[in-house]
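The complex is shown incomplete by one protein chain, all other protein chains being positioned as in the whole.
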Amino acid sequence: MSNGKRALRLGIAGPVGTGKSSSIANICTALADEFRIGVITNDIYTDEDARFLKAAGVLPEERIRAVETGACPHTAIRDDVSMNLLAVEALESDFDPLDIVLVESGGDNLTATFSPALVDAQLFVLDVAGGGDVARKGGPGIGRADLLVINKIDLGPHVDVDVEQMLDDAREAREGQPVLGVSRKIPETVEALAAWVREVHARFVKGDHTPVDPGPMAPHFHADEEADGGGYMHTHEEGEAAHTH
Amino acid sequence: MRSRSALLVLADGRLPTGGYAHSAGLEQAIRQGWVNDIDGLRDFLRGRLHTTGLMNAAFAVAAWNALEEDTPTEAAPTSTSTAESSTGTDILAEAALRDLDAELIARTPSPALRRIGSWLGTLMLRSMRSIHPHPLLDAFPKDLQQPIVYGAVGRVLGLSDADTAATVLHEAVTGPATAAVKLMHIDPFQAHGAIIDLAYDLDEAAERAADFGRGDPAEIPALSAPLSDFAAELHEGDNVRLFAS
Partner (left out) sequence: MFDSSLPETWALNPKGSASGMTCRASVATTTDGTDPNGRTRTRVDGLRRQAPLVPRPTGASGFEPYVDGDSNIARVALTTAAAGPLGGDHYIFDVHVGAGSTLLLREVSATLVLPGAHGDPSLMHCRVTVESGGTLIWVPEPVIAARGCHHTHRVDIDLAEDARLFFREELLLGRHGEDPGSLSSRLNVRRGGRALSIQRFDLGPAGKGFDTPSVVGGCLGVGSVVIVEPDGGLPTETVIADPKSALLPIDETCVQVNSLGDDGLALRRRLDAALAELGEPWGRETGWSAVPR
């Protein structure tokens, strides 16, 4: 797959409100002069994230497209990637050549990760405000995404989170895989994020990059689904029949 | 028994072809107050299957019949270049498929539904090319309406035309019934109960669709459903929505 003939497809996952859209805005702002970038957003409600990015003015509007995921953003990046895949291919074909296509997952939960059928690499975004213990909890995205971003590190003192401890916990959970603390208010952290993207792109172009599947979802809880007890634990393991999105 | 197993795969809502993001107008029908409860859902599904569902199924049958009798059901090895002349466009009868598409479009007055039909057709073709590589699918024209693609997929998977029709009808009701659980105060047992209640109607409609689809395509009944057309158009204008349609 990584033959450099098409754009590098980079997925951005992570829970609601951790700053996936702003991470994309950061990457685009830092790299817009170096790379031809396109963005696909996956929203839960219509095209809010696409509108945010268009309003941010980080890319020409026509290179930001929204895919609606029918209230099931984790399905759109893993169980059924067809819509996103077609959207990425259409974007690549309409703006040929593109260097990087960023695919933003709809904010869902801690367990959603991208299928390697859709992206070449993925970063997972947590934020300090979500609680210092989140990184320690692990899961496929936190543990095995190509990069873990701990966002909004400037907020640590305001939410009683020891940022350094959180970063250490994350590094431990990831067994040495890269972790970046980022704040859009601290320019060098944004540059470090851009540098990581630059490096992945270079590897992709050389053909040295192998997509890694962070693995299937961990068991998770759907509190919104009505059943006895007001929800249920389940996994999305292959062959599991109870959960059709 | 290959076709029976293939039928079940094609009819499975988990087949990654992008359908899960669509409620087939149900979300908007609920918003407009046209559907309020399980009885309303059952009526919605019944109306849909006897109108657009049956019509689309008839077009799938017509597409199935427009393709050659001896369309191979096994994928030809991709390395065999000598076979190219006897596969691809020869099998394709592209002009006949485009005529069918035009007949279906003339029966689909809602521009939103025409766009969605073409998008879902393209998605299904894109996915099936990956799921089951086949020269017929490789040579198949893009941007045709989904029922036309269903016809080709039915052929390639070795289904009968009537079973292909049954699959289209099945999707016509299971799509919105599954969406209903996220949109209404009903549980998944009730939603599936509604589908079972319609089993006889679905079987009968599949037989009729097969009869229509085997005849002159110009005489396939248009079976208009104005509220579905209105719902599709209203939904496009709604800023907050869970489902793409």
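By letter and in written order, the chains are A and B; residue numbering begins at 1 in each of them.
Here, a contact is a pair of C-beta atoms (placed from the backbone, for glycine too) under 8 Å apart; a residue touches a chain by one contact, two chains touch by 3 or more.
Because the structure is a prediction, the values reported are computed rather than measured.
Engineer: Taking the full complex into account, find the residue in B:19, B:40 or B:135 that is in contact with the omitted chain.
Structural biologist: B:40
Engineer: I need the residue numbers on chain B that touch the omitted chain, in ascending order.
Structural biologist: Residues 25, 29, 32, 34-35, 40, 43-52, 54, 102-103, 105-107, 109-112, 201, 205, 208, 215, 218-219, 221-231, 233-234, 236-237 of chain B touch the chain that is not shown.
What we mean here is this: only the chains that are shown with their structure count from here on.
Engineer: Using the touch rule from the top, collect the residues of chain A that touch chain B in their complex.
Structural biologist: Spelled out, the residues of chain A in touch with chain B are 44-46, 68-72, 75-76, 79-83, 85-86, 89, 117, 225-227, 244-245.
Engineer: Please output the residues of chain B touching chain A within their complex, sorted ascending.
Structural biologist: Result: residues 13-14, 16-18, 20-23, 122-123, 126-127, 130, 178-179, 181-182, 187-188, 238-244 of chain B touch chain A.
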